[in-house]
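Heads up, one of the protein chains got dropped from this complex, but the rest are sitting where they should.
On to subunit A.
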Amino acid sequence: MTHAAHHPATKPFRKRFADAAEPYLYSAPALILIVAVMLVPLVLGISYAFRDIQLLNPFSGRFIGLDHFRALGQDQAFFRALRNTLWWTGASVFLQFVFGLILALLLDKPFAGRGLAQALCFLPWAVPSFLAGLNWAWLFNPVIGPLPHWMYAFGILDAPNNILSDPQLAMWGPIIANVWWGIPFFAITLLAALQAIPRDLYEAASIDGAGPVQRFISITLPFLAPTIAITILLRTVWISNFADLIVVMTNGGPADRTQIVASYIFTQAFKRLDFGYASAIALVLLVLLLVYSLLIVLLRQTLLNKD
């Protein structure tokens, strides 16, 4: 060993090459996989946004620069989809969070049959999203589903109609289905965070004079805050990209009233078969979500640094 260390230049070339290449060779399988599976499609997809690619037009495929983005700037359907996306994401995340938190708080208290109740509450998460969408579409259908009749009986609707075909109400259909489907995510993560809070803090607070509401505000919420921040960030990105339920339940209709950006991309790509334009929209959505995530991460950093 000491001999070799004194004369590094005398090592044969193959040995030196092997030494230098060793770390790269070890990481090569993972790197090749990432490049092939993630980077290549990503770069290809981005390149489509700057090319004229229409599946049914054999003469398309040339580079057109920013033409798609200019068209997008004039596309009223896109801006409506953008507004719908905000509405869809905001309402879904907010309601999922509120009901998920309530469910988590209920499941945190010991009661008889809690194990069974927990299992049942987490069941929707296991239902495939297309199945959930179909199921809710049927529930809202006055011919076979009970919901329109119940809502009519409660006076919420003027007549037992399908809200999915009412332009004013249609968005509520997929939102309700999405809330039902997504509550378990918040319930599971928040329940885990709740159960990590030391019980004696609650006891100390109750002796200090705090009632249930004050204990929730001064102990539960501060402990849950990091979990809440990260789950809301995740769910926001997730739901704004999540077109399954809308495609299944309303297909963007009636009259594009439930079209969100993700379902608009789906429509452009697989109905109109205009892959170039669909890629351009996807790129805009990607940039918007990146900016949003960056803002949340910055916010979290400043909050943590303030500590």
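In the analysis below, a contact is a pair of C-beta atoms (placed from the backbone, for glycine too) under 8 Å apart; a residue touches a chain by one contact, two chains touch by 3 or more; residues count from 1.
The rule is short, and it goes like this: contacts and distances are computed from a predicted model.
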{"item": "From \"Acyl carrier protein\", \"Acetone carboxylase gamma subunit\", \"Multiple sugar transport system ATP-binding protein\" or \"TROVE domain-containing protein\", the hidden chain's UniProt protein name", "value": "\"Multiple sugar transport system ATP-binding protein\""}
{"item": "Contacting the left-out chain in the complete assembly, out of A:18, A:33, A:123 or A:204", "value": "A:204"}
{"item": "On subunit A, residues whose C-beta touches the chain left out of the figure", "value": "198, 200-201, 203-211, 214, 218-219, 222-223, 307"}
